[in-house]
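Missing here is one protein chain; the remaining ones are kept as they sit in the complex.
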Amino acid sequence: MFDRFFEEYQIGETWTSRARTITESDLVLFSAFSGDWYPLHTDKEWAAQSVFGQRIAHGMLVLSVGTGLTRMDPGVIVAFYGIDSVRFTSPTFIGDTLHVELEIFDKVDKGKAGLVTVKSRLCKQTGEVAVASTLRVLVHKSESTDTPTTAPLATP
Amino acid sequence: MFDRFFEEYQIGETWTSRARTITESDLVLFSAFSGDWYPLHTDKEWAAQSVFGQRIAHGMLVLSVGTGLTRMDPGVIVAFYGIDSVRFTSPTFIGDTLHVELEIFDKVDKGKAGLVTVKSRLCKQTGEVAVASTLRVLVHKSESTDTPTTAPLATP
Amino acid sequence: MFDRFFEEYQIGETWTSRARTITESDLVLFSAFSGDWYPLHTDKEWAAQSVFGQRIAHGMLVLSVGTGLTRMDPGVIVAFYGIDSVRFTSPTFIGDTLHVELEIFDKVDKGKAGLVTVKSRLCKQTGEVAVASTLRVLVHKSESTDTPTTAPLATP
Amino acid sequence: MFDRFFEEYQIGETWTSRARTITESDLVLFSAFSGDWYPLHTDKEWAAQSVFGQRIAHGMLVLSVGTGLTRMDPGVIVAFYGIDSVRFTSPTFIGDTLHVELEIFDKVDKGKAGLVTVKSRLCKQTGEVAVASTLRVLVHKSESTDTPTTAPLATP
Amino acid sequence: MFDRFFEEYQIGETWTSRARTITESDLVLFSAFSGDWYPLHTDKEWAAQSVFGQRIAHGMLVLSVGTGLTRMDPGVIVAFYGIDSVRFTSPTFIGDTLHVELEIFDKVDKGKAGLVTVKSRLCKQTGEVAVASTLRVLVHKSESTDTPTTAPLATP
Partner (left out) sequence: MFDRFFEEYQIGETWTSRARTITESDLVLFSAFSGDWYPLHTDKEWAAQSVFGQRIAHGMLVLSVGTGLTRMDPGVIVAFYGIDSVRFTSPTFIGDTLHVELEIFDKVDKGKAGLVTVKSRLCKQTGEVAVASTLRVLVHKSESTDTPTTAPLATP
């Protein structure tokens, strides 16, 4: 998706990624990396007693996988400005296969760069949305690409 | 922080976590897990030409580390409802040491459970804020803890 | 467990951890990290011919998981002095869920710090003990906590 | 070392392994796998204030690496019976290179198999001992090798 | 590169990938995954005595990284047929940054699919070639893409 300069995005455009199956190994690897061993993700017995009846993936695991599924060409992105309205809408179970659906929602000229607002949905093989969020990404304008990353980060 | 039932949280309370140094190994591991090999995180030569002058950690890496630094006792959390207003405010470099500062911002009784809104800041050893965000977490009320996880997830 | 100063431990006190399911992924990750690819842990066909009839977790994997399940607050522990009488008493299979049970067995004042002896048992969801051992840990006394780690390591 | 049947070991025999450098990446990987993020291993700032002046490797990391450095031929070992007198005698820093020195200390005929007691020392490039311990391993006798693993595990 | 059907490749076409810095962490991770702990890759002291004067990356690590740097669109590749003439021509040190240069060398119509022969060079930031090889990949023809993977693998 992030394969073009600011001028080239059209509001309403959509893009769909390849997919990736979330395995038991992914739950272990993400627990290990993040240090979040909450039993709903890592204790089979405990999770069996929960409302889900089984282990579910960490919300942040799903968001992280989403960034890897999104195409980002070097030299296009200035900075990852922020994320809004992240909602974990349905659980991701071991064996679910996720892909990303993006839609250009808004674009604002910021002078040397442009702020692109994208609606992102991580969807399962069933069509259900696992996580919905709104990404805000600063992208280069066509005339400003001599330096790979030039803009300051967001102010909180 | 998430070590108590809904009734016990006080608006304005704060909590500070232990810290973790972000290493070159963390950047490699997160690139590998997420599949996000954007050169600003993984190509030393490219990053040296960027405005940062060096590789920086993925925003989602920093957010993920934050969840592992936060204390979450089994049986307290109903569901991770969502995140709002994530802003990447300063870059995390290799060798920076991050900790989490949380503040209870709001609490709303939702009947069988309660929605706690927490301002979260991931801070560096210098005091700078790397990422600021607002977490929304459903927590159990003291009378409802017989089932570990009982509430539905958020609707987007 | 290691959340208090030397004076506060009572001989006979017990503590139980959260649990973690040992997955096939854990066996692969520990083989990889340690470099111990003994076929009883990594070769499904070979293990099927063994007395266990299937792959079992490395003894050291189980011990290592035990340290992560144990609560250790920064500023309490001076040094991990040693371990005695480690006995691998029943095999941990893929899918078993382990927790730690600790009991304060002895405490000896060593002047500036105190030596706490703890009986540790890594137990399965069935109640069986997977590994039993005796840990010896030097912990701070309440008046000596200004420096995080102050005592020399053990002499063999 | 564990490349022969019970009858072939001589008390007093010694064996030296290849070596492996312990990197910052190893500390991150072991923290992640074990879940032990104690700041002495993972927080550069905190460790700088400790008596060691820097991060040190987890004791269990060093023990685990030791098992991978030890040669264990399939079909020789019946079971890893236990470990005694583990003493962490000097810290392992990032960049230290460890090898294993083993010495056959005792052997006892147990009927269908034999119990071999081995003194193990994990040594640094400087010659210092990082960890000393006593391993107890059940090994096959030459006539009993038709089944890969035949003996029960230890009773605690 | 593998983003088009058989008919669309032109002999002599070239393609250059993004780059990735090979870190100490990569050497540890690949040693762990592959089980190849040869001291030239993993023992800093031993490697310092070698003709290279330091640790070097595994040849297979470099080849593996090359596959990840190459763009492969789903639905284009039928099968990875084989590799010829792999030559490790200069060592990859910790800190070197690698990219892939591909050149279409030959294409042969195989009926339902086509065999594309590609000269691949993994190059360092200095321009030196780390590994040269010849890849043989079966790719779909434009009329045959309804099934994602349809051809048998190579016969040796």
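Per-chain residue numbering starts at 1, and chain names A, B, C, D and E are given in the order in which the chains are listed.
The working rule: contacts are C-beta pairs under 8 Å (C-beta built on N, C-alpha and C of every residue); 3 or more make two chains touch, one makes a residue touch a chain.
None of these values were measured; they are calculated from a predicted model.
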- The chain left out of view makes contact with A, B, C, E
- Note on the structure: Contact with the hidden chain, among A:Thr16, A:Gln54 or A:Thr97, goes to A:Thr97
- Identify the residue among A:Arg4, A:Arg20, A:Arg71 or A:Lys119 that touches the chain left out of the display. A:Arg20
- Using the touch rule from the top, list residues of subunit A that touch the missing partner. 18-21, 23-26, 28-29, 68, 95, 97, 125
- Against the chain that's been left off, what residues of subunit C make contact? List them. 23-25, 28-29, 32, 37, 39, 42-46, 55
- Residue list for subunit E contacting the dropped chain reads 20, 26, 29-30, 33-36, 38-40, 46, 49-52, 58-61, 63-65, 67-70, 72, 74, 77, 79-91, 129, 132-133, 147-156
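Definition applied: only the chains that are shown with their structure count from here on.
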- Common touching chains of subunit E and subunit B: D
- Query: If you fit subunit D onto subunit E using the CA atoms, what's the rotation angle, as a multiple of 5 degrees?
  - Reply: 120
- Could you find the chain whose CA centre sits the greatest distance from that of subunit E? C
- Of all other chains, the one whose Cα centre sits farthest from subunit D: A
- Query: Where the CA atoms of subunit B average out and where those of subunit C average out, how many Å apart are those spots?
  - Reply: 28
- Hey, how far is the Cα centre of subunit A from the one of subunit C, in Å? 37
- Query: Touching two or more other chains, which residues of subunit D qualify?
  - Reply: 20, 23-26, 28-29, 32-33, 35, 37, 39, 46, 68
- Work through the pairs of chains, note which ones touch, and then classify the graph as line, ring, star, complete or other. other
- Message: Run through the chains and report each pair that touches.
- Response: A-B, A-C, A-D, B-D, B-E, C-D, C-E, D-E
